[in-house]
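Please find one structure pasted underneath; my questions will follow.
Shown here: the complex without one of its protein chains, the others still in place.
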Amino acid sequence: MDGLIRNPLGSPSSMRKAYGEALVELGRARQDVVVLSADVQSSDFSYMFEAVYPERFINVGIAEPALVDVAVGLASSGKVPIANTFAFLFATRALEMVRTHLCFGGANVKLAGAYGGLSDSFDGPTHQTISDFAIFRSLPNMTIVVPADPLAVRKLLPQVAAWKGPVYFRLCRNEVPEVFTDAYEPKIGEGVTLIDGDDATVIACGVMVARAIEAARSLSRQDIRLRVVEMHTIKPIDSDFIVRCAQETGALVTVEEHSIIGGLGGAVAECLAQQYPAPLERIGVNDTFAESGPYLDLLDKYGMSVEAIVAAAQRAMARKQASSSHATSEVY
Amino acid sequence: MDGLIRNPLGSPSSMRKAYGEALVELGRARQDVVVLSADVQSSDFSYMFEAVYPERFINVGIAEPALVDVAVGLASSGKVPIANTFAFLFATRALEMVRTHLCFGGANVKLAGAYGGLSDSFDGPTHQTISDFAIFRSLPNMTIVVPADPLAVRKLLPQVAAWKGPVYFRLCRNEVPEVFTDAYEPKIGEGVTLIDGDDATVIACGVMVARAIEAARSLSRQDIRLRVVEMHTIKPIDSDFIVRCAQETGALVTVEEHSIIGGLGGAVAECLAQQYPAPLERIGVNDTFAESGPYLDLLDKYGMSVEAIVAAAQRAMARKQASSSHATSEVY
Amino acid sequence: MTSPSANPVLANAVYPYGTRHTDAMVADLSRRAGEYRTHVLRMVYGRKSGHIGGAFSCAEILTALYFHHLRVDPARPDWSDRDRLVFSKGHACAMLYTVLAHRGFFPVDELPTFRGLDSRLQGHPEPQKTPGVEVAAGPLGHGVAIAAGMALAARMDGSKRRIYAILGDGELNSGVIWEGMMTAAKFALDNLTVIVDYNGVQQTGTTRHVMPTEPIADKWSAFNWHVIEIHGHNVGQILDALDRADEVHGRPVVIIARTTKGKGVSFMENSPAWHGGIPDSAQFEAALAELNEGTRAWTV
Partner (left out) sequence: MTSPSANPVLANAVYPYGTRHTDAMVADLSRRAGEYRTHVLRMVYGRKSGHIGGAFSCAEILTALYFHHLRVDPARPDWSDRDRLVFSKGHACAMLYTVLAHRGFFPVDELPTFRGLDSRLQGHPEPQKTPGVEVAAGPLGHGVAIAAGMALAARMDGSKRRIYAILGDGELNSGVIWEGMMTAAKFALDNLTVIVDYNGVQQTGTTRHVMPTEPIADKWSAFNWHVIEIHGHNVGQILDALDRADEVHGRPVVIIARTTKGKGVSFMENSPAWHGGIPDSAQFEAALAELNEGTRAWTV
């Protein structure tokens, strides 16, 4: 299990470049894949696919509703369209198209949401995306997958393409630490234990996984054994896995580059409340818009520093202590 | 407290007619109110305002993004625009406008979401709205208000208009039981205890409040004392109130005409997990699209019957029993 | 009342693509369109829910498409080289269902289940439930962009299948329509024909009043579409226009079909009240009588 992650973490490497390469690879493997962008393929790196397979690439211009609808038409004709634009535009501008035709109508379209979280940091809050998990989680039949590093992008993209039904694949704009070794074999829908421990469980997704690992490694120096779980699939959420962690560690922290409302933290809170009430601390953006600035500074300023994760874990453990008589008594 | 609600509940009366009347009343009271619709004022009943104040009524046609943007322009010029269309269209088609200009840009626009929940029952799932709470809750600076009956519409609309900043006011298409007596005085942001009890708390919103009351009245015949709370404001959620209910009753049920993901149930689950873990059962649409059919049949078929509420309350109480050693031990 | 499908084979015969447009054929299709209106009337009256006005205005268009121009096969609704029809003005689906049923996609006697619990005939089109329905509709505005995606797929596949979309004129208010128009023009999708049911009325009033559409042909031309204008209740004109559209090269084609909302029932015609109005029993009988009268005219 420990063998799944690098120690120390690898040096930063570009998520979007990994995505572009994985897209080209996918295009080679599958003739039915068609890639679309809305005049931002130079941002989302689908231009790499365009360069190799121009006849299977469609640029609809700055028209995200049409981007999704054109993809719907392609899907209903047997193609596997992968639509690309900024995450916030899928989650807001084109949302009705996604809801009506992908989630309700069943169109087999994949959405690759570039610039997830705060990663479009200098462009500011209008271009950042802290509500996409909450929004897509509320739609029936939607699947949400969030790779944590470049290797995860490469391993998950083919699964996204093969998945039956719509998928929202949330990407990061920037260079992020390489987290995984080649032994990492994610499967859509299944949480992954990266570090074992029983004092508390940190459930993280996306580029926050690296910070969760750092938090665990830092706490281990104080002999605190934090379990670190990667939850790359936000929907369908792996409830059994979460309940097991709650039973076994009695305290949880969620860590996501997203509002603390309605995303991974919301999914875990719902799961716990329904099945196994336990102390949960949610790390993420505290229900506010961020601002322009360097990416790592924003993550720190808006509540997602390694220190914040450490402190949250400590709070969760203290709450477990305070209610220790309860921790293993309720199982449904 | 019991004096806030009718016993028995009043006979069904039209929510949208109450809304139209309240809008006219508001127009009389406030000269700065401008009402907009997107070619559905005959559905959302803002036509009643149009009839009296045509010079303050704007129909932008079937163009919901423009509906919100035009309202933004009016708001930035000092008007208090109340935009009207189907709830699903605000929550999806025009969502980017809402996020960017209301929530981020601060435009003081009020959104009246007609046909909330399953209430546009015959038109089917494309016109029904089970994700709006989740979607708007994820947006910083958004306020979400859900009146439970015609009187609540009249009492809350002026507060919505006076509230600083954007509000999403979620309405029902149909005739619903009159719940409240004139003693009901809701305040945005504050939960209301309608029936006291300490075996479990049912937190309900919108037209499900009537069904929650029926469930409580039915359980009271078995000597089970269900507390019934109306949570007309989904955001900002009244956390202190929820924690107090959890402390005092030890078991909770949320009841909403919405997906069980991310809405009222999600808000309560997050609040409990963070502050006071306790058994919670969530009543709502079980993460699926519904279908066409008579309204009340749909509510029953899709999980929101009085019986379903009763059963959920019993499950929650059983879970409390099973973990009884815990119920009052953790307070943060 | 006599069932219009008493003799289903004869009554619903298909005039295969390419058949010459004889007067008899035009009269037969016109008569059927009138009959289909009576089904729509019964469906909406029966359920006390639905949209009559916009269903009536596209009766001839749908009849001409399904019984002559579209290459579809009810026995193989998933046949990959079938022509596609995107019914974008989804609220008018009572007419689509009626035509699909008579074309053989599902039994005509399922029509009365329209909008009822557990029905395959939902309030707005749901492709997974209803055989022959290509895409979901209801929220207006999607038709052109989705059809453009289908047309792009057909081109990628080297298939001769053609793509059709039916829009409302109020629906043209919606921005995504214009996005789809730009996209279709950019890719010169000449395998795409859009038909606008240009009835001059939307939900709360005339288009003139709610959101003016004129000069309509100039708009589509300026978006680099080939424009054909016809009388949309004249089956001969519809059939001819569809053929002409097939011959246009290098541009997508729009057929502006001038129609009458509520066509066939005098008190419903051109009235926004009948966009979503539900007849009472007297209105139902009066409407049925007028429709039968109109149909009889074609039978003689």
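Going by the order they are written in, the chains are A, B and C; count residues from 1 in each one.
In this section, a residue touches a chain if its C-beta (ideal position, glycine included) is under 8 Å from a C-beta of that chain, and two chains touch if they have at least 3 such contacts.
Only a predicted model underlies this, so the values are computations on that prediction, with no experimental measurement involved.
Undergrad: I'd like the shown chains that the missing chain touches, ordered by label.
TA: Every shown chain touched by the left-out chain: A, B, C.
Undergrad: Touching the left-out chain: which of A:L9, A:L26 or A:V60?
TA: Per the contact definition at the top, the residue touching the missing chain is A:V60.
Undergrad: Of B:V35, B:M48 or B:A66, which sits in contact with the chain we cannot see?
TA: The one listed residue touching the chain not shown is B:A66.
Undergrad: Based on the whole complex, identify which of C:R71, C:R120, C:K186 or C:H231 touches the chain you can't see.
TA: In the full complex, the listed residue that touches the missing chain is C:K186.
Undergrad: Specify the residue from the set C:N12, C:T38, C:S174 or C:N234 that touches the hidden chain.
TA: Looking across C:N12, C:T38, C:S174 or C:N234, the contact with the absent chain belongs to C:S174.
Undergrad: State which residues belonging to subunit A touch the missing partner chain.
TA: 37, 39-43, 47, 59-63, 65-66, 88-89, 93, 122-127, 291-294, 297-298, 301
Undergrad: Using the touch rule from the top, list residues of subunit C that touch the missing partner.
TA: Its contact residues with the unshown chain are 173-179, 182-183, 185-186, 211-212, 215, 218-219, 221-224.
Undergrad: Identify the residues of subunit B touching the omitted chain, counting contacts across the whole complex.
TA: Residues in contact with the chain left out: 34, 55-56, 58, 60-61, 63, 65-66, 69-79, 81, 96-97, 100-101, 104-107.
Everything that follows uses one rule, which is that only the chains that are shown with their structure count from here on.
Undergrad: If I average the CA coordinates per chain, which chain comes out farthest from subunit C?
TA: Relative to subunit C, the chain whose C-alpha centre sits farthest away is A.
Undergrad: Express in whole angstrom the distance between the two chain centres, defined as the mean CA positions of subunit B and subunit C.
TA: Roughly 38 Å, centre to centre.
Undergrad: Between subunit A and subunit C, tell me the centre distance in angstrom, where each centre is the average of that chain's C-alpha atoms.
TA: 42
Undergrad: Give the residues of subunit A that touch two or more other chains, as numbers and ranges in rising order.
TA: 96, 100, 104
Undergrad: Where in subunit C do residues touch two or more other chains at once?
TA: Subunit C, residues with two or more chain partners: 126, 136, 138-139, 141, 175.
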